[in-house]
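To start, I am sharing the structure in question, which I have written as structure tokens.
Missing here: one protein chain of the complex. Every other protein chain is in place.
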Amino acid sequence: MSDVTTVRPEVTRAALEAAPPGRLKDDPILITFGMLKTFGGIRAVDIDHLEIERGTITAIIGPNGAGKTTLFNLLTGFDRPDRGAWRLDGRRLDGRAPHRVARLGMVRTFQLTKSLSRLTVLENMAVGAQTQRGERLERALLRWLWRGEEARVEARARELLDRFGIAHMADEQAGTLSGGQRKLLEMARALMAEPHLVMLDEPTAGVNPALTESLLEHMRALNARGVTVVFVEHNMDVVMDISDWVVVMAQGRILTEGPPEQVVANEEVIDAYLGRARDPAGGGEAGEANDV
Amino acid sequence: MPNARVLWAAVALIAVAVCSLFLFGAVHAQDGDGDGEEAFSGTLRFGGEPVEGVRIVVADAAGEAVGEAVSGADGKWRIALPGPGTYGATIDTDTLPEGVTLRDPARRTLEVTVTAGRSQPLIFALGEPVARGPTLPEQLAQAVLNGTKFGLIIAMCAIGLSLIFGLTGLINFAHGELVTLGAILAWYLNADTVGVPLILAGALAVLVAGAAGGGVEFSLLRPLRARRLGGFQFMVVTIGLSLLVRHVLLLLFGPDRERYVDYALQAEWTFGPFAATPRDLTIMALSAAILVAVALFLQKAHTGKAIRAVADNPDLAESSGIDVDRVILIVWVAGAALAAVGGVFFGSVEAVDWLMGFRLLLLMFAAVVLGGLGTAYGAMVGGLLIGLVTEVSTVWASPEIKAVFALGVLVAALLLRPQGLLGQRERIG
Partner (left out) sequence: MEFDVILGNAARAGLGPQAAIFALAAIGLNLHFGYAGLLNFGQVGFMMLGAYGTAITVATWGGSLWLGIPLGLGLCVAFALALGVPTLRLRSDYFAITTIAAAEIMRLLIRSSPATELTGGPFGLQTIANSFYDLNFLPDGRFGWGTFTYSSNQLWVMLVAWILVCLCSALVLGLIRSPWGRVVRAIREDEDAVRSLGKNTVAYKLQALAIGGVIAGLAGVIDALQQSGVGSENFEPQVTFFVWAALIMGGLATTVGPVVGAMLFWFLREGVESFIREFSGLGWLPDGLAGFLDGAEGAISIALMGIGLIALMALWPQGVFGRRRDLHLGT
């Protein structure tokens, strides 16, 4: 099991555990203040303060409707909060369009996999690259300006595809991939952008156990290269297995946060979520029944 | 076998079209005014009545007389021209009957340019010389009344468009043709050789249009849905349908504007600043009643609730035991029937022509987007607003461009509140 101390030796587990829940981290990559989003009077996300420690794998859990995906949408600019401010590496992200957020190094994936069906797998990967200046209209027809970079992008893409075990599909249309392969592709594509922070929305949803194991392996490897990982997850085994830190959400708020073993022992969490976690239909009711 | 079903539907459509050609061919042949020949034409009316026996003379740019005509018993006249160009048409005021004068004596001669192959309509406005125009508040009051009238009709036409979108995600480009179909069917029964009273003719036309709407859904769209055709392909199917129906109607009905025989000419009742014919008031009352009935149906009736449930979330509705296909069929029948009612009303208020529904379609689009795509109430609110905007704009702007204001409101609405007045914002991811 990966430990934050192996990635960042100066941060001790003790120091992490000593930080008050919802509060300060030693070296936060992402800091969020006073974020509120309402949908027709319902507080979908209402977070006073949230920090993500650099170099860790952080899981966000909570019953359905807890606001996890909405939080992802807000942080990555896909949706706008009623109020709130957040910074990535000290740079303000609030009010930035999604593509600007991505260019600053925070790249997300989606709950329902978004493969670009009628592009080849290799083309899918190339779209993730941030270095191809031939993507600008005025250079598009001047082949010699982007040919060299195109070769480098392709080499990097093939290497990543190889690492993710789908290199043999490189020239197939992405729409022909299986569901699990699409999850792999989406993660590999996000890495093409060379992010500092990846936000994975339910990376293992609907994936068979063998592939889940491989996806987790990739997340660990990613983390070992210094990339911070935040992911939404329903499967507690996965959460316990891989995460350094767990944030529990319910009804748009942060219920508690802490190391996984501490969080699973928390009574509130058990009440609000874990007891019925495997039953998505009941999850929402559980959230409502327990006023936090 | 859905494939065969589609083919049969196509064959049936062609068969219907061809049979109708034979049935109505002779009628149209007499109406045909021979496209491709330049001409001036018009109808002289005084207080709504045709004026007979008035002489009109046309001269070319050099002042050389090129033709003349005398208006017939129906007030109509037509003068063939030697070719495209600019001509002056002069009405011989000496031949006007006693008491009939030009509204604006300065407009005795109209200079108009005719492009190749066009029959150019001219209007010599007959009436009392206007002593005093209505004041601005009077004009506004009248425009609001007219706007409400058209708004109610647009709303009625647009409900089906909006609900079909809500249920199936389909933008039905053929919805305007349902309006035209209703209006033209009623005209055939009422004004042509048949002579059925308009109310009965309208009711029959609405039934047929409803059945046609249901037939389109049942024999064409449902089999295609079963084959998982994409949204874009469906849109193209409705475009094809719209081209087909519109031009078959053009073939049968001809390019001219026609009026119903019943209630065509009525004296206006005036109430303070408002003036309206009993026909228009009846139509407004009926339209309002139908809209209320539709709202009550959607709110109270079992089927109405099912419609709203499917529009809200088709998958959820399906899994909770609602027969989604049946609901869609009902909406197609009802939506088409409502559009046809709108067509008969519109034809009665204005005139019937083959393009009326297509012109109305853009206003319906505006209404539906303004109110919020997919909701019936949105279509009602949007329809009323669009009707009001178009008519009120005529107080200040030329009536030729009144549709511009409706479409302008649409664009403005998209900028300010893209989900529509009654629509809800969508969530991502």
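Annotations
Every chain is named by a letter (A and B) in the order it is written, and numbering of its residues begins at 1.
In the analysis below, a residue touches a chain if its C-beta (ideal position, glycine included) is under 8 Å from a C-beta of that chain, and two chains touch if they have at least 3 such contacts.
This one's a predicted model, so the numbers in the text were calculated from it and none came from an experiment.
Here the missing chain is touched by one residue of B:99, B:137 or B:230, and it is B:230.
Here the missing chain is touched by one residue of A:28, A:128 or A:180, and it is A:128.
One of A:116, A:167 or A:240 touches the chain omitted from the figure, and that residue is A:116. Here the missing chain is touched by one residue of B:362, B:395 or B:421, and it is B:362. One chain is missing from the display, and on subunit B it is touched by residues 3, 6, 10, 13-14, 17, 21-22, 24-26, 28-29, 32, 34-36, 113, 115, 165, 169, 171, 220, 224, 229-230, 232-237, 239-245, 247-248, 250-251, 358, 362, 365-366, 369, 373, 398, 400-401, 403-404, 407-408, 410-411, 414-415, 418, 426, 428-429.
Taking the complete complex into account, residues 76, 78, 97-100, 102-103, 107-110, 114-119, 123-124, 126-128, 130, 132, 134-137, 139-141, 143, 146, 150, 173, 175-176, 186, 189-190, 192-193 of subunit A touch the chain not shown.
We adopt the following convention: only the chains that are shown with their structure count from here on.
In whole angstrom, the spacing between the mean C-alpha positions of subunit A and subunit B is 53.
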